[in-house]
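I am attaching a structure below and will ask some questions about it afterwards.
Note that this complex is displayed minus one protein chain, with the remaining chains in position.
Think of it as A and B in the order they're written, each chain with its own count starting at 1.
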Amino acid sequence: MESAIGLNHFLAVGLILFCLGLFCVLTRRNAIGVLMGVELILNGANVNYVAFSKYSAAAVDGQVFSVFVIMLAAAEAAIGLALVLAIYRSFRAIDVSVMRTLRG
Amino acid sequence: MENVLSYMTFVPLAGMLAVMVMPRDKHEVIRWTALAFTLVPLLLGIWLYGDFDGSITGMQYVERHTWIETYNIQYIMGIDGLSVTMVLLTALLCPICILASWNIEKGVKGYFMLFLLLETGMMGVFCALDFFLFYIFWEVMLLPMYFLIGIWGGPRREYAAIKFFLYTLVGSVLMLIAMLALYFHGEPRTFDMLVLMERAPTYARSFQAWAWLALFVGFAIKIPAFPFHTWLPDAHVEAPTAISVILAGVLLKMGTYGILRICYPIFPVATQQFAFWCLAVLGTWNIVYGALCAMAQQDMKKLVAYSSISHMGYVMLGMATLTSQGINGAVLQMFNHGTVTAMLFLIVGVVYDRAHHRDINGFGGLASVMPVYTGLMTVAFFAALGLPGLSAFISEVLVLLGAWQYNQALTIVAASAVVLTAGYMLWMLQRVWLGPVNEKYANMPDLSARELVTLLPLAVIVLVLGIHPHAVLDLIDPTLLALNRTVADAVVVSAQLLH
Partner (left out) sequence: MLETAATHEAAAGVSYALRWIVALPLAGAAINLIAGKRLQDAAGRTAVAVLGSAMSIASFVCVVAAFLRLRSLPVDERLLLDTVSSWIHIGDLDVSIALAFDPLSAVMCLIITGIGSLIHIYSYGYMDEDPANWRFFGMLNLFLFCMLTLILGDNMLVMFVGWEGVGLCSWGLIGFWHSDHTNTAAANKAFLVNRIGDFAFLCGMFLLFWSLADSGKATLVFRELAHAVPALEGMTLWGMGVATLVTLLLFVGATGKSAQIPLYVWLPDAMAGPTPVSALIHAATMVTAGVYMIVRLNFLFSMAPFTMQVITAVGAATAFFAATIGLSQHDIKKVLAYSTVSQLGYMFMAVGVGAYAAGIFHLLTHAFFKACLFLGAGSVIHALHHEQDMRRMGGLRSYMPVTFGTFLISALAIAGVPGFAGFFSKDEILWRAFLANPVIWAVGLAAAGMTAFYMFRAVFLTFAGECRVEGHAREHLHESSWTMTLPLVVLAAGAAGAGYLGVPAALGGANHFEQWLAPVVELEHAALSHAAGGHDTTLEYVLMALSVATAGLGILLAYLIYIRKSLSAATFAAIGGGVPYRLSFNKYFVDEFYYGFFLNGVLSLSRALAWIDLHVVDGIVNGAARVVRISSDFGGAIDHYVVDGLVNGTATVVDRCGAAARKLQTGGINAYLYVLVLAVILVLFSRAW
């Protein structure tokens, strides 16, 4: 028992976050909910990055990546919300199950 | 002003670009812009008329730039006594045609853009001294013409436009072959017409013969000489008035211009060889055949179209004679036919605009209804039938006088057309303008100011050139004499001798 909290704990948190996010993305019919799910998935990944960075010899690479991901998430949120607004304008709804115009 | 020819050629192109950026529904603005951009070459032309030195036989206002160096293709512009008349004619007719197109309502922007492009093409053909450049302008002119007939024409416009296009294309292809043959025929390879002219004595007799014939067919289609003429009546009948004016006034001249500019100096021996059958006999046949066909027509435009075929025959006959009277008469006839036939088409256009048909038997008594119109019509008709004192008489009499020395029998046949021409012109005049007034058209308005402006300058030129033909003859005489001498004195120097 060297340390109470090790890498596996962090990975478990990351996995939980990822699974919650995935669940949210798959089950939510509200587009904003879906976006929130995406955020959770990304954050799950971030936790992993930071953890790996801490417990490996690879210096700060993981942290740098996570900063990139955060920026990307911000951009994605902005574009995603804008898209949702645009979708709302044309469909009068943000329910993703309504949006089936791409059906073959 | 040493770049005057380039200005005259490319100002209309600039006009086309200017029209291109305008909103399509601003019709008035587009029309006035087009007019302004065609008036520039006219003003330059007037200046050119004063500045041009008719006593020089060589090229004037020459511009020479390297263009595509790899193939020794150059941008050479220049005019001599032969081309200056055609440049002036083009510059004169284009603004008149813009005015005559004023009531075009369909696709105004496209129409004027194409028209301005057409003017660039026409000017370029008359100014270019590099064969390649000449060919480019020749084709540039073809394209807008196709659309102008095919879109803005009458009911059978597509048939006429395609016929015109294909026919001219056949000619272009033959011309292209001859051009390439010339290009590859001497060292260093060049398209420079002036250089090609200097090399004329080195061309073997057989080479001259087939190249001459290829070029001749290409140009004969444009004149149009029998039997390549049938596109003309169709194109004229379908084309809008202004396009008919350009077609008969300028485009037909390119055929005879091409022969004089290219066939004569570059292939003088072949010219001597073929002048009798291909130019004199065919020209005479054109005169009589065109006149007789004209007599049987019921459509005013078709009649005028056949009269063009007849009158262009004089040009062919005149240039074939290689006498100073004949060849001067031929070039003067090119100019005079340009003005007279333009008047005739404008005159037909006036009634067509009002009555929407051109059936000769469907009118009657217009003289009582439209006196001003009738007065100008009389000038044009009598000029067309060669009344002394009006311009066409001088050129016809010079052609026939020259032809008499060349071949009396042909001259007698050709001269008999003075009776036929008077016949069909007066017969049409009688049926349309004289006789009892057709009640349907009893209230037709007389010429509008715009129509008067299109006809009056031409009428004045027709009158003035009848009394003072040297206004044009002084420009062309020395050049044509030199050309005559070139052809008359030409012999083939054996090619081996030079190598």
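Here is the rule we use: contacts are C-beta pairs under 8 Å (C-beta built on N, C-alpha and C of every residue); 3 or more make two chains touch, one makes a residue touch a chain.
Please read these numbers as outputs of a predicted model, since none were measured by experiment.
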item: Hidden-chain contact residue, picked from the options B:200, B:367, B:458 or B:487; value: B:367
item: Given B:14, B:151 or B:401, the one touching the chain that is not displayed; value: B:401
item: Candidate in contact with the missing chain, chosen from B:387, B:452 or B:482; value: B:387
item: Interface with the undisplayed chain - residues on chain B; value: 163, 166-167, 226-227, 229-231, 289, 292-297, 323-325, 328-329, 365, 367-368, 371, 375, 382, 387-389, 394, 397-398, 400-401, 404-405, 408, 411-412, 415-416, 418-420, 422-423, 426-427, 430, 433-437, 467-470, 473, 477
item: Chain A residues touching the omitted chain (full complex); value: 22, 25-27, 29, 34, 96-97, 99-104
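As a convention for this text, only the chains that are shown with their structure count from here on.
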item: Chain A-chain B separation of Cα centroids, rounded to whole Å; value: 77
